[in-house]
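Every protein chain except one is present and positioned as in the full complex.
First chain written, first letter: the chains are A, B and C, and each begins at residue 1.
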Amino acid sequence: MCGVFGIHGHDEAANIAYLGIHALQHRGQESAGLVACDGRMRRVAAMGLVSDTFNRDSLATLPGTTSVGHVRYSTAGSSELRNAQPLMFEYTGGSIAIAHNGNLVNALELRTELEREGSLFQTSSDTEVIVHLMAKASNPELLGRLQEGLTRVSGAYSLILCTADGTMIGARDPYGFRPLVLGRLKDSYVLSSETASFDLIEAEYIREIEPGEIVVIQNGGMTSHRHEQWAASLPASRFCVFEHVYFARPDSMLNGLSVYRARERMGRRLAQENPVDADVVIAVPDSGVPAAIGYANEAKIPFEMGLIRSHYVGRTFIEPQDSIRHFGVRLKLSPVRSVVDGKRVIVVDDSLVRGTTSRKIVKMLRAAGAREVHLRISAPPTTHPCFYGIDTPTRSELVAASHTIEEIARYVTCDTLGYLSHSGLLNAVKADQDKSYCSACFTGEYPLPLGVGAADRGGLVKLRLAKV
Amino acid sequence: MCGVFGIHGHDEAANIAYLGIHALQHRGQESAGLVACDGRMRRVAAMGLVSDTFNRDSLATLPGTTSVGHVRYSTAGSSELRNAQPLMFEYTGGSIAIAHNGNLVNALELRTELEREGSLFQTSSDTEVIVHLMAKASNPELLGRLQEGLTRVSGAYSLILCTADGTMIGARDPYGFRPLVLGRLKDSYVLSSETASFDLIEAEYIREIEPGEIVVIQNGGMTSHRHEQWAASLPASRFCVFEHVYFARPDSMLNGLSVYRARERMGRRLAQENPVDADVVIAVPDSGVPAAIGYANEAKIPFEMGLIRSHYVGRTFIEPQDSIRHFGVRLKLSPVRSVVDGKRVIVVDDSLVRGTTSRKIVKMLRAAGAREVHLRISAPPTTHPCFYGIDTPTRSELVAASHTIEEIARYVTCDTLGYLSHSGLLNAVKADQDKSYCSACFTGEYPLPLGVGAADRGGLVKLRLAKV
Amino acid sequence: MCGVFGIHGHDEAANIAYLGIHALQHRGQESAGLVACDGRMRRVAAMGLVSDTFNRDSLATLPGTTSVGHVRYSTAGSSELRNAQPLMFEYTGGSIAIAHNGNLVNALELRTELEREGSLFQTSSDTEVIVHLMAKASNPELLGRLQEGLTRVSGAYSLILCTADGTMIGARDPYGFRPLVLGRLKDSYVLSSETASFDLIEAEYIREIEPGEIVVIQNGGMTSHRHEQWAASLPASRFCVFEHVYFARPDSMLNGLSVYRARERMGRRLAQENPVDADVVIAVPDSGVPAAIGYANEAKIPFEMGLIRSHYVGRTFIEPQDSIRHFGVRLKLSPVRSVVDGKRVIVVDDSLVRGTTSRKIVKMLRAAGAREVHLRISAPPTTHPCFYGIDTPTRSELVAASHTIEEIARYVTCDTLGYLSHSGLLNAVKADQDKSYCSACFTGEYPLPLGVGAADRGGLVKLRLAKV
Partner (left out) sequence: MCGVFGIHGHDEAANIAYLGIHALQHRGQESAGLVACDGRMRRVAAMGLVSDTFNRDSLATLPGTTSVGHVRYSTAGSSELRNAQPLMFEYTGGSIAIAHNGNLVNALELRTELEREGSLFQTSSDTEVIVHLMAKASNPELLGRLQEGLTRVSGAYSLILCTADGTMIGARDPYGFRPLVLGRLKDSYVLSSETASFDLIEAEYIREIEPGEIVVIQNGGMTSHRHEQWAASLPASRFCVFEHVYFARPDSMLNGLSVYRARERMGRRLAQENPVDADVVIAVPDSGVPAAIGYANEAKIPFEMGLIRSHYVGRTFIEPQDSIRHFGVRLKLSPVRSVVDGKRVIVVDDSLVRGTTSRKIVKMLRAAGAREVHLRISAPPTTHPCFYGIDTPTRSELVAASHTIEEIARYVTCDTLGYLSHSGLLNAVKADQDKSYCSACFTGEYPLPLGVGAADRGGLVKLRLAKV
């Protein structure tokens, strides 16, 4: 769970990159960082939100026409400042910075090997492995070094690198797990995790970086290096279906699809698969809204905003000792009594992970007068953890890994519970031969074998889902 | 534009009051303050949001079983820390604190008179006048002093006062311009601007404080003093219709009505009065959503979330020098291209004040592919400033004060523009003999004559609408 | 314990006043504040040091050619932000600010009376009384109001007032307890507690404001109003001898004397009165150094820096749980073993209040090898609290109020203890008919009768001595 953004060839590169990662803030709220290059490379990074990390003064310390930024919600590496990206290093080729969205599955083996050979590590991040491999590569050129490094690593990566002279590189793993899109802002090239950041800065969307592709942007020009040019055969792509279900912004286009429309189709299919007689359809905002609208339209039941979301949730909220029920959820979400009172309510959410939040929502709705509460999830049961960059709980915490739907319904105290089927989901995201997905979190079918890291090293694969 | 909250008789009074004003944060983001009483009175207040002003340490400095809080968006008095409420004073009766929502129309005359008699003022707030009048009252009792003071002031006020010994008083002006509701939290009495804060702390709603009523809560008991008991005849009440249109939370109950439902009815009436052939109805979130849903249902045109609102708008946002079009609006609102592209779009907002924001929204929607943009406002044209506590622009800035609907439509570049009629609005808020409203901002019919203050003293009646 | 500074007629008034109070920082570290006037009056004040309170941005909010500043270590009024000076009020004459060094002895009676007449107080400071009296004065002119007010108050005051139009007034009580000096900086007039602040800003010293004198500085000119012109007969002046003993900067000139030279003479007299055979004379730095040099020269025993003072004492110092002996003192003062090891040491300090610090110093010196430790205090025993503005402990905490010198010596564990006699002190400060002093803290002879406040209201006369 991270967002990456880069711009090459703009007089206000750091300002633009700042806006770029601001538009990606939903992809990571733990740390934010920027590097900028004008012959020399400078870096500012901190724990916290983009708007708290940067101000006019700190942006002024980042001159140069190339800038790369990152927002992070840690998957690998613990929550420490030293892990904040972009990471910046000096090696025999000069200064280099790297921003990474995704997670490597063989990072631990490679790190052990590199340490044995005398490499010093400064972070606990899997990302650092890539740069060590580049530093030790036999090829003296930047692109060659990166290719040598990437042939060794396995896992999910959408990378943006840059060097002190302003060269910017984008790269995506052969499965294309994580998104990476290319755009133009006047004479500048931009790379980003999502198209929504192009909209904010008024850049034009060009295309997705292909799975396995490396693009080198230098002196205003771009060269592309498809995977088959520099590595072995390309596997079938496996774009993360969870980006469409929950993670990405609804106004982004991913894998050729509108995220909003995909979610609405999930809601429609969900209604077909799990109909129930009711008076009103409501959403768990904000991410559940498009699916709820889809469900309501399909079911021909009115959609209403029966839960509203607060814009002012502080980070260090104080709870009275004499505890308020469902306090954490209640701060974020408030039921609208006049919508649900005396009604049979269908509430649509996009995921049910541990069940604790859903349980609180159901109870709040009943306390606000709902006569029946029918919970509908616009995705299949989440049964397996993600090893490719989404911060999910371990299997033991995933309620659907060990409980039947009936058991879950009983736990969350809803009248009925319905999930979208896996085929319904694939249909909603228009999966076909040309557009294949990774849906391991719903099926356990992992496209890539897991390395020692995933199995042994809990610390590196810290697991939490940043939901309500 | 302020929110007030008070609790009497709770062991964690300041913690609860903190949550109370947090739930009222939408009513004022400029300053936040709390006082607490345990024989001695203590106060913490600062410019900024509730969650930035208070933390565990500062709340720990506020012991006592009575606490009163305030959030402020200044209408009278400039934006200085010294004007942050609750104001706290010492007078011959001891320590007293006051929190005020509303605006007095004769504050300046009274202040001039008081200064002439030797009173020192510490703030530029109209609220301070009330306490000076109390300090100089002939009646030695707290309630008598307040009644003496209130017979002198004219205007809108929903007040919460407290004294060092924990007595809490609620008072509402005879017109009942601003809301004030009463509730119970176990053995404690609570007062608040809106019922939404009762929901957060799990308090039970009892009733509204009546126009002209004063309630004195002391040693766990409450006495009520209706206006006719202590002052001249009571005028017809005039609850602010704009609270329903835009200002209050949708999950609050005000003047006996659900705000959400009132807005939905405005949308339905708007559809009846201003129909147009279109493909999709979207809202300007968040306040425009219920009316848009009402419009869509009435018009039988699908409702979609065609504009999404960011949760991460920082307070000191940096704009590139090479300016991005509609930057301010774009940071808060993003169009969803897949919803509007190629479509005839009806966009529903709850107000159009200067027209600049609406113009930006229309242009953003067209840039996202909208074929037609039909703007619908779920209220009548705003033609007059408010002198009773809503921070509106002066008449010269109110575009509807001097332009026809056609002119405004041309300015905001929409295809068609439709407002809700005044009678439609009154119908939506169920106005009748028992439930009368102030809608001076739409009609210019001010229920109370304006004092010198309103006419002469721009500084005291600073005017801005905190919309996008 | 406060410092006041004002400048009239300077383009960078707030910047200069900032430097002025910075040079007075030793007179108060609890809060710092500035007002500036350019027709309108603005104020910035905060708890803490001058250099922490102000920065380029906050000074930029203080335009105008007149500025008045204050540093405070509270004597009357508790340690709250609302008591930070200059206090600023609006009254019928407009905006007025006041900065006060000293303490009124009849503040409580006056306050009770004013509150009874309907005055509202915002602070717990005695200073506010003066401005209320001014607001209620019959005389319509500023000077007349001040004179009316000052004829009512009794106690110690060196005041600087200013109004929004830039008029600045200096006033000193008839006894002249606290210092107030007048200077010129090019075309500007400056007022300050001490000449040291003139040296920093390169202003020229003109003269002291006389006891009972009021100076009005307006439109670049100054008029003087001697006490006999506006009030009853002038008592003999009573400058605070403790300013010379401990409180003022050694590089200031006070009451016509160099503070440094006065302290050196105290040391010489101390040597004459309390000789002892020893190897080295050391000082408790910094304030004890001149007296120690005087002692050493008189006694013909070498002076050495046997105790050094740290420049880096942080405000929130963490002590290990397994406590270090004399931790607080040890952080500030370190013995130099090579100076004291094996020696008979005379250590000169300027006061011994509770005895706890002296005891720690004696023990530290012995631990560093001192064979004998002879403590010499360059002032008489402190036996009575101050009611005129120095923050001393209550009598019960003053060790010399209830113990003989022998008992004190035994407590602090020194070999011998000697104080300067009262006559020796008066001789050192050149007391004579023209130069009379208040030395009530050493004699109990208070020149002014104490009001109810001093006797009854501990809270108002909070007592602490900010020594090591």
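Heads up, the rule we're going with is that contacts are C-beta pairs under 8 Å (C-beta built on N, C-alpha and C of every residue); 3 or more make two chains touch, one makes a residue touch a chain.
Computed from a predicted model, the values in this text were never measured in an experiment.
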Of the chains that are displayed, which are in contact with the missing one across the whole complex?
A, C
Hidden partner chain, touching residue among C:H8, C:H22 or C:R42
C:H22
Options C:H8, C:H70, C:R249 or C:R268, residue touching the unrepresented chain:
C:R249
Would you indicate which residue among C:P290, C:G355 or C:G418 is in contact with the undisplayed chain?
C:P290
In the whole complex, of C:S138, C:S233 or C:Q321, the residue touching the missing chain would be C:Q321
Which residues does chain C use to touch the chain missing from this display?
11-12, 15-16, 18-19, 22, 25-26, 49-52, 54-56, 59, 196, 199-202, 249-251, 253, 258, 260-261, 264, 286, 289-290, 293, 297, 302-305, 308, 310-322, 324-325, 330-331, 334-339
Over the whole complex, note the residues of chain A touching the chain we left out.
82, 88-92, 112, 115-122, 124, 128, 131-132, 135-137
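What we mean here is this: only the chains that are shown with their structure count from here on.
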Distance-wise, how many Å sit between the C-alpha centres of chain B and chain C, to the nearest whole number?
49
Suppose each chain is reduced to the average of its Cα coordinates; what separation in Å results between chain A and chain B?
37
Length of the line joining the C-alpha centres of chain A and chain C, rounded to whole Å:
61
Which residues does chain B have that touch at least 2 chains other than itself?
none
